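With one protein chain withheld, the remaining protein chains of the complex are depicted in position.
Which chain is which? They are A and B, in the order written, and residues in each are numbered from 1.
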Amino acid sequence: MNPVLSVRDATKRFGGLTAVNGVTLDLGEGEILGIIGPNGAGKTTLFNIISGAIPPDEGEVIYGGDRIDQLPPHRIAARGLVRTFQVVKPFSGLTVLQNVMVGAFLRRSEHDEAEDHARKMLEFTGLAAQSDRPAKGLTLAARKRLELARALATDPTVLLLDEVLAGLTPTEGAEMVKVVQSIRDGGVSLLVIEHVMAAIMALSDRIAVIHHGELLAIGPPAQIAKDPGVVAAYLGEEFQIAPD
Amino acid sequence: MIRLRKLAQASARDMMVLAVVVAVLALVPFGVSRFTLSVAISALIFALAGIGWNVLSGFAGQFSFGHAAYFGLGAYTVAVTLTRYSISPWLGLILGGLVAAVFGLLTGWISFRFGLKGAYFALATFALAEMLRLTFNNFDFVGAGIGITIPLAGGDDWARIQFEDTPSLQYFVILGLVALSTIAVIAITKSRIGSMMLAVREDEDAASALGINPLRAKLIAIAISGFITALAGGFYTQFLLFIDPDLAFGPFVSVLILLRPIIGGVGTIWGPVLGAGILSVLGEVTRSLVREPPSFLQVIEGVNGLDQVLFGLILIVVIIRAPDGVIGWFHRRRQADTA
Partner (left out) sequence: MRGRLRQAAWAVLAILVAVILTQSTWWDTNQTVFAQALVSGLLIGGVYALVAMGLSLVFGVLDIINFAHGALMTIAIYASYLLFDNYGIDPYVSLLITIPLLFVIGVGIQRFAINPVMDAPIHNQLLLTLGIAIVIENLALVLFTGTPRSIELAYARNEFDLGLFTLDFPIKVFGAVVSLPKLIAFMVALLLGGAIYVLIHRTQLGAAIRAAAQEPEGAEMVGIDVRRIYTITFGIGAACVGAAGALVMPFLFVSPTAGATFNIIAFIVVVLGGMGSIPGAVVGGLVIGLTQEMTQIFVPGSSKLLGVFVIFLAVLLFRPQGLFGKVQR
C-alpha cells in the first residue's frame, strides 16, 4: 500500500494534558480510514495537527513526500489536503453558491469556471435547489453538506471529515454515507472521524481507535470489533452501536 | 479588452445599473447653481472615498476608523508634487494612490501580523491617522499647520484639473473616477480576490482551511482600498485648492468617509454612492431648514448646530432601524414580502 498521508509519532501537549501521544498512522491511496474514540480522546486534535491548525510538539506529518507539519493551514489546503470542521463554519453572510465558490476558486481563476464547478459540487451534495439562499438559514444537515461541498470544490487529494454524520437523522445520515462513498469512488482518500459506530464500521476500509491520545488499535472493521483492548476501553464509555 | 467584455457579461446587471446611474448623475450639472454643483462634487468625492473604505471594511471585513490617513496622503501627494515639482495632478492622483497603498501595506502588514482585529484594528487605524495629522502639523516641508494653497491656473486647465470657467467639467472628472472605481469594485466582486476577501470577512479559520491566506487577502484589500480613497483625497485638493492637516487627516474626515457606505449598505457595490446621495440631500435639507424655516418653526432660524442635531438624530434612527444600511433594509423588506 502506498500511503498518501503519514503521521509519525505525533505528540501534542496542552499544559499537563497530553492530547495526542505518539500517534503513527498511514492513509492509503483511495482508502477510507475511520477514526473512532470516546469524547476527548484526541481525535480532533489529531485533525488539527494534520491540517496545520496547531503544529505538533513532536513527530511529523508527511504528505505527498514532504513534511507539512510546520506549514500554515492555507498552504496545506492549497496542496490538496483539506478538512471540514466538527462545528461547521459556513460563511453565513454569503449565499450557498458563494460559499462553495470560495473553495472552487482555489484551483480556478475565472469566475465562470468557478461557478460551474461550484454548481456541480452543489448538485453532487444535493444542495443545488438552495444555491441562491443565504447560508445563514440552512438546516444542520444542509450546513454539513455545504461544508462538504465547499471542501470538495477545492479538488482535494485527501479529505479530512470531522463528524459529518453527527446530529443527522438516520435518513440524512444514510444519504451522507452515500455521498462520502462516491467521493472515494472519485479517487479521493478520506480520513473520517465519526461517533456513529454503525455508520463508520460500514463505511471504512480500516478503523483506527484513539484512546487517551494514543493509538489503541488499527485494522479492518471486523478485526477492530473483536479486539479485546478496544472492547475493554469502550465498556467504560457509552458504547454506541446505533446512530442516535 | 476580452477581459473587459467578459466582465461585462458576467456582471451584466451591475454594469447596466452603472450605466443608468452614471447617465442620471451626468444630468446633475445642467441647470443647477454653482453652489449646488459644488455640493454634488463633494458628495461624489466622499462617495469615492467611501468606495475605497468599503473594499477593506465592507468586503474584507476589517473595520477602519482611520481612512483619513489614505485620504490625506492622496491629498498631500497631489498638493506637494504640484506646488514643489510642478507635476500634473493627474500623475499626482496616481502617485498619491501608490503612496497610500504602500502606507496601507506597511501598516497593515504590521497590524495583521500582530493579529489586530475588530475594535483593536479600528483603534489602530484611528491612531495612525491621528499620528499623520500631528506629524504633518509640524512638518515644514508640507506647510506644517498652515497647509498648502494650490495656485490658481486661471480659466479651464485640463492638465491641472481646474475649471474656473466651466465648473461642471470638474464634476464630470470626479464622476468618471467614481465610475471607474465602481467598475473596479464590480470586477473585484466577480473575481477570486473578491471571494477571498468575503471568506476572510466571514470566518478566517474556514477561509484558511480552503487554501486562502488571510494575511494576503487583507493586504490586497488594504492596498486597493487605500489607493481608491487616496484618489478621492487627491481630487479634494484640486477641488478646494487648499489642504491642511485637519482637512486631510482629521478624525471627522474618517467619519465622513465611513458614514456613506454604512448608511447605504456595507459590503455592497452601490452602498457608498447611495449613502453619499442620501447624506448630501439630507445635509442640504436640514441646512436649508435651519436657514429658512417654515413659519411655524421660525424660532430655529439660524440657530447654530441645529442641523447637526437633526443629522445626529437621523443617524441614530437609521442605525437602529436599518442596521445593514438602506440597501439591506430594502432586501429585508423584499424578503418579508415574498415570505
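By our rule, a contact is a pair of C-beta atoms (placed from the backbone, for glycine too) under 8 Å apart; a residue touches a chain by one contact, two chains touch by 3 or more.
Given the structure is predicted, the values throughout are model-derived calculations rather than measurements.
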item: Omitted chain - touching chains that are shown; value: B
item: Residue, one of B:Leu48, B:Leu198, B:Leu258 or B:Val326, that touches the chain absent here; value: B:Leu258
item: Candidate in contact with the missing chain, chosen from B:Ser11, B:Ser57, B:Ser181 or B:Thr237; value: B:Ser57
item: Contacting the left-out chain in the complete assembly, out of B:Met15, B:Leu98 or B:Leu116; value: B:Leu116
item: Residue ranges of subunit B at the interface with the undisplayed chain; value: 57, 63, 65, 110-111, 114-116, 118-120, 122-124, 127-128, 130-131, 134-135, 137-138, 251, 255, 258-259, 262, 266, 303-306, 308-309, 311-313, 315-316, 319-320, 323
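Assume only the chains that are shown with their structure count from here on.
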item: Complex interface listing, subunit B residues touching subunit A; value: 6, 10, 190-192, 195-196, 198-199, 201-203, 205-214, 267
item: Touch list for subunit A against partner subunit B, complex; value: 51, 53, 72-75, 77-78, 82-85, 89-94, 98, 101-103, 105-106, 108-112, 114, 150-151, 154
